[in-house]
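Every protein chain of the complex appears in place save one, which is left out.
Showing chain A:
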Amino acid sequence: MFEARLVNSSTFRKVLDAIKDLLNEASFDCSENGIQLQAMDSSHVSLVSLNLKSDGFDKFRCDRNLTMGMNLTSLGKVFKCSGADDTVTMKAQDYADTVTFMFESKKQDKISDYEMKLMNLDQEHLGIPDTEFSCIIKMPSIEFARIIRDLSQFGESIVISCTKEGVKFSAQGDIGTGNVKLAQTHNFDKEEESVTIDLQEPVALTFACQYLNSFTKATPLSNQVKLSMCENVPLVVEYQIPELGHLRFYLAPKIEEDEN
């Protein structure tokens, strides 16, 4: 028997909105530690890794490890039926082929439940090694989304280069070039608005705009985003989900073509 209750269903809805742009379907692995999801996009260039801790839920029970393959479009339809401040409860039997979502309104006067069919997805799990990153950038997630959106107009790929002066995002294309430089700022009153750079050595990597744009769909989850970069290692874009866990996106860097 699996049961997970979350008073704030909108958090789960935001997670779903963040990943359904990249993934069409995914397996949710439930264990007593919580819910994990790991999946690659259809082009196998990026990896989505979601971790929701069990103690972040208002009620969590998982007697037996369970993998639930879900179509995220269908899951999106289910959550569209929920109200903004509903409480959600996820339920599934052991070895079940369906999962039930129950939504309760705040005043407990309306209860709706939806049962969704599960899918058999054969997905390979990738072991993600611990990496010593050359630089770790923390910045406001809205700012990151804005920069990526702006620069997407100029080219298909964005170069993120980080030096001790700051971090520079640049793109070039047919109409011209665009550059955005951010310096470190500390805002002690509003921690979430500061830009911090933890630099071991300078690094510059190129990434596909479209993927970065998809990652920024997670912006509503968190005020801050953490970018971790290292030469020849995928970029990690991490959004903390308050009290519940984190959502990480891994993106393989583009192979430099400039020399050719």
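The rule we apply is simple: a residue touches a chain if its C-beta (ideal position, glycine included) is under 8 Å from a C-beta of that chain, and two chains touch if they have at least 3 such contacts; residues count from 1.
We take it that contacts and distances are computed from a predicted model.
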| item | value |
| --- | --- |
| Name per UniProt, for the chain absent here [options: "NADH-ubiquinone oxidoreductase chain 2", "t-SNARE coiled-coil homology domain-containing protein", "Ribonuclease H2 subunit B" or "C2H2-type domain-containing protein"] | "Ribonuclease H2 subunit B" |
| Among A:His125, A:Lys164 or A:Lys181, the residue in touch with the chain that has been omitted | A:His125 |
| Option from A:Lys59, A:Lys77 or A:Lys117 whose C-beta touches the chain left out | A:Lys117 |
| Per the touch definition above, residue among A:Asp17, A:Asp41, A:Asp86 or A:Glu238 touching the missing chain | A:Asp41 |
| Touch residues of chain A, complete complex, unshown partner | 22, 24-25, 40-47, 69, 71, 97-98, 117-121, 124-129, 156-157, 207-211, 214, 233-234, 250-255, 257 |
